[in-house]
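This report refers to the structure that appears directly beneath it.
The complex is shown incomplete by one protein chain, all other protein chains being positioned as in the whole.
When the chains are written out, they are named A and B in that same order, and each has its own residue count from 1.
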Amino acid sequence: MTNTIAEIKNPILSIRDLSVAYDKTYAVKNVTVDIKKNAVTAIMGPSGCGKSTMLRALNRMHELYENIKTEGQVLLNDENIFDMPTIKLRRQMGMVFQRPNPFPTMSIYDNVIAGYNLNGIRVKKAEKDEIVERSLRDVALWSEVKDSLMKKGSFLSGGQQQRLCIARALAFNPEVILLDEPTSALDPIATSKIEDLLVKLKENYTIVMVTHNMSQAARISDYSLFLYLGELIEYGKTKNMFTNPIDPRTEEYLTGKFG
Amino acid sequence: MNSDKITKSVLFSVSILILMLAAGMVYSLVGGAIPAFKAFGLNFIISGEWDPSEGRENYGALPFIVGTLLTSFAALIISLPLSFSTSLFLGEYYKETKVARIIGLLVDLLAGIPSIVYGLWGFYVLRPFLIDLGFGGQGFGIFTASLILAIMIIPYATSLSNEIIRMVPNDLKEAAYSLGATRLEVISSVIIPNARSGIVAGYILAFGRALGETMAVTMLIGNTNIVPTGFFQTGNTMASVIANQFGEADGLKLSSLIAIALLLFVITGVVNALGKMIIKKFS
Partner (left out) sequence: MESINTLLDQDHSTRRLLKDKLVLAGIILFSLLTVSPIVLIISKLLVKGYRQISLDFIIKNTPDTYEAITAVANGEIIPGGIANGIVGTFLMVVLASALAIPIGVLTGIYLYENQGKRMSNLTRSVSDILQGVPSIVLGLISYLWIVKHVTMGYSALAGSISMSIMMLPMIVRSTEETLKMIPQTLKEAALALGVPYHKVILRVLIPTGFSGLLTGILLGISRILGETAPLLLTALGSSMINLDMTKPSSAIPLLIWEFYNDPNMVDLIWSSSLLLMAIVLILNIVSKQIIANRR
């Protein structure tokens, strides 16, 4: 494995020997890597190589399922994520899923502010309005929905729904946003809008994104991880990886030998 | 081609049988009830008298309508916290685990116990228990009957709600978890709103079942033909009075019992149709 830990100073996420097993079969094996703050890091690899599994370990999503075991250490700003309560962790690490999943029984407004409502955090109406507007503006959805905030989101297109989900994750001002193939269910135009959005967002947030589309990784990510069969094969600045891959398997993947 | 046509018409005619069956049932019930309605008019429904003595027969259905509604509503309310907890247990908290399979099996078994066995258990175990607790009297009455009814309808309410709760998509739940919600919060803000109609429909159908229960109720309700005025009084339901008074019933008495059966038929029909409609709308 090509180890470039030394390159990143003050990483926001330090992942050491992360392993995830489904019923004794390891889907992610001993991944060690640092994630840079305020950058877009892409996790790439062929189908079934453990990318989503690794991502979901970062906000401890696996703990919902009994047959999945996670080992290793992950430090978020020097705090071990396994030592803090999940409800605190997940406010610092937002997640956006592959298929847009706004809450169907809530209005657009309530969807954006859902994090606060669900957690029972009391916020004055004026502040709520402010948070909703800020989040929707950040995802470039405000002008499109500002007159229908109280409607349920089902009339929105797939791309708009996904942006709504990103707004929902942003409402907490998390440090890191985890995205699991966020554009794979969207059409090319919606995809490019979201890609532009992610590049803009990295100014204020750290983006970690799983993608099965290498050209997407090449387009918008600053750093890339290449996972193969659960192991981290190579990691580094995207530009370097694509022009000068060090590991032969990386090169084979990038040139489409397997997908 | 020809044989296909024959097959199709055979299938069609057989299906008509069900429609004819239902129509025939309505016809017989209405026909049998007419003498009673002729004699007492619509007063039958609100009259509280039930006097079979010769020469001054006077029948009214009110005591039984009240008895049925009281016991069924009470059964629903008593069973609600129990069956709701169990459906959450099976459909969310312990979904797909061995524990859930065992508990689910036990709940299914509850549904398989015949009404008369519930009645026996209610009579020989529950009743003395209630008397010991200080509920006084012989332990018969609306309350005891409601209690046993509640136990009987729990499996129906539970299994439907359980299915609906299980079907709430994982990614909605994960979205809520990823925002830092606790399990309880995910249940109250995502699972329940998305399963609401299914849960309600389940309870409506359970209520419909309670309306028609006969044996267990007959054995515990005390069999008095007056409008009950208190929860711990004895009474009768539409179903139990038919079973009780049927004996040598003839003439006007028989017709009154048939009229009660007709009312029961209509009420359960409406309640069940309502429940099914809600389910259909939901899916």
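In this text, a residue touches a chain if its C-beta (ideal position, glycine included) is under 8 Å from a C-beta of that chain, and two chains touch if they have at least 3 such contacts.
All figures in this text were calculated on a predicted structure; none of them were measured in a lab.
**Q** Can you say which of B:Gly41, B:Pro128 or B:Gly269 touches the chain missing from this structure?
**A** From the options B:Gly41, B:Pro128 or B:Gly269, the contact with the absent chain belongs to B:Gly269.
**Q** For a quick check of understanding: of B:Ile46, B:Val117 or B:Met167, which residue touches the chain that isn't displayed?
**A** B:Val117
**Q** Among the options B:Gly198, B:Gly212 or B:Gly235, which residue touches the chain absent from this view?
**A** Within the whole complex, the residue contacting the unshown chain is B:Gly212.
**Q** To test your reading of the contact rule: which positions on chain A touch the chain that is missing from view?
**A** 85, 87-88, 91, 116, 119-123, 127, 172-173
**Q** Write the list of chain B residues that the hidden chain touches.
**A** The list for chain B reads 3-4, 6-8, 10-12, 14-15, 17-19, 21-22, 24-25, 28-29, 32, 81-83, 85-86, 88-90, 93, 103, 106-110, 112-121, 123-125, 151, 154, 158, 182-185, 205, 208-209, 211-215, 219, 239, 242-243, 246, 257-258, 261, 264-265, 268-269, 271-273, 276.
Definition applied: only the chains that are shown with their structure count from here on.
**Q** CA centre of chain A versus CA centre of chain B: separation in Å?
**A** Centre separation, chain A to chain B: 50 Å.
**Q** Please name which positions on chain B make contact with chain A in the complex.
**A** For chain B paired with chain A, touching residues are 97, 169, 171-182, 185-186, 189-190, 193-194.
**Q** For the complex, give me every residue of chain A touching chain B.
**A** 59, 61, 64, 66, 86-91, 94-95, 97, 99, 101, 103-105, 114-115, 117-120, 165, 168-169, 172
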